[in-house]
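Every protein chain except one is present and positioned as in the full complex.
The letters A, B and C name the chains in turn, as written, and every chain counts its residues from 1.
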Amino acid sequence: MEPIGKRRWAIAEGYIPPESMAGADRALLSHEAACILNANEREARIEITILFADREPAGPYRITVPAQRTLHLRFNDLTDPASIPAGTDYASVFESDVPVVVQHTRLDSRQAENALMTTIAWPAAD
Amino acid sequence: MEPIGKRRWAIAEGYIPPESMAGADRALLSHEAACILNANEREARIEITILFADREPAGPYRITVPAQRTLHLRFNDLTDPASIPAGTDYASVFESDVPVVVQHTRLDSRQAENALMTTIAWPAAD
Amino acid sequence: MEPIGKRRWAIAEGYIPPESMAGADRALLSHEAACILNANEREARIEITILFADREPAGPYRITVPAQRTLHLRFNDLTDPASIPAGTDYASVFESDVPVVVQHTRLDSRQAENALMTTIAWPAAD
Partner (left out) sequence: MEPIGKRRWAIAEGYIPPESMAGADRALLSHEAACILNANEREARIEITILFADREPAGPYRITVPAQRTLHLRFNDLTDPASIPAGTDYASVFESDVPVVVQHTRLDSRQAENALMTTIAWPAAD
C-alpha cells in the first residue's frame, strides 16, 4: 500500500476529563486519544509536543507505530517525560518520519452517560 | 453532476462498541459507519482494507455504491473475508475506481443514552 | 471581508432521527443542520441536491443566504420539492453562486439526553 497522510499534524483541542463514571473499565474511562494510521511498509517514529495555556511546552514524547498498523494512543497514557495533567487545556503537535494519518477522539464519562467527539487533526505542511 | 471527491480515503479511528442498550433496534445498535457519497454517473467499486494494532491487515472487503446514490456502510455488517471484531481498535483505507466522499460516524449505545461522533475522513492523494 | 470558502460542498452523512424526547421545544427537537456562512458582500444563491440509498436524487432545493450572514439550515425544514423522510439515509450536495463555508451538525434527541456531532463538510473542487 502506498504511503498515506502527512508527516506533521496538530490538534488544537486537548483536555483529559478529570473524572470518570463509577465502575468504569478501561474502555469507558474518560480519555482523549490520537488515532494514528501507519499505512507504510516500515515503522513510524513519532515525536509529540504538548503545548499548554500558561507554561512551556512539554516533550518530546516518543512513540512508534509498526508498519501497516494503527495505534489509538491515549494521551492519558503518556508518562515520559511527564504525565499530562487532567482537567487542563492543552494542544499537541505530531512529527513523524513517514506519512501517517491522525484523528482526534475524546470520550468523556464524567457523568453516568458518556459523550464522544472526533475530528480529523490538522495536517501541517509536508 | 460532476464527480465529487477522491479515489482514496483513510479513517484512522475505528472501534465497534461491544455492547448496546437493552432493546435497541437496528437504528440504535452501537455501530460504526463509513458514509459514502457517489455523485458519479456510474457505480463506484470500492475496496476496503482494515488495519489493526497488533496483527496483519484484513481485506480487501469489496463493496459497490450505485451511481448517484449514498451508502451508509456499517463496519459491523462486513463479513467477507472476515467480521471485524467488536471492542478492538482498527483503522480503514478505502480505494475506489471513481471519486467518492467518505465521512466517518459512530453511534455508541453501550449505555442508556447514546453518544455520537462524526468527521470527514482523510482524503488521500488522488 | 474577502470571500471565504468554496462554491461546492458535499455531506456524505445524513439521517434525520425519527423521534424526539417528550416535550422537546424546537431547540431540542432531533434535527440535522447544514450551517452555512456567507462572508460575501452579496447574497448567496444555493441549490441543494439530496441523494439516497435506493432511489433517484431529489431537488434542487433552493435557498438563499444574505450577504454577511449565516444560515443554520435544518434539513427537516426543507419541503420544496419534497420533504426529506425521517429515519432514512441520505447525503447532500450544495452548489452556490458565491463561495461559502458549510458545516454539518446533528442533534439526536431520540432519548432523554441529547447527542451531538459535527464536522466540516467536504469542499468539492472550485
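The working rule: a contact is a pair of C-beta atoms (placed from the backbone, for glycine too) under 8 Å apart; a residue touches a chain by one contact, two chains touch by 3 or more.
All values reported here derive from a predicted model rather than from experimental measurement.
Mind pulling the chain A residues that touch the left-out chain?
Against the left-out chain, chain A lists 8, 10-15, 18, 49, 51-54, 56-57, 87, 89-91, 93, 104, 106, 108, 110-113, 115-122, 124-125.
Can you list, in ascending order, the chain C residues touching the missing chain?
Interface residues of chain C facing the absent chain: 1-2, 4-5, 27-28, 33, 35-37, 39, 68-72, 100-103, 105, 112-120, 123.
Quick note on the criterion: only the chains that are shown with their structure count from here on.
Averaging the CA atoms per chain, pick out the one whose centre lands closest to the mean of every protein CA shown.
Taking the mean of C-alpha atoms per chain, the most central one is B.
Find the geometric centre of each of chain A and chain C from their Cα atoms only, then give the gap between the two centres in Å, rounded to an integer.
Whole-Å distance between the two chain centres: 30.
For chain A, which residues are shared contacts with two or more other chains?
113, 115, 117, 119
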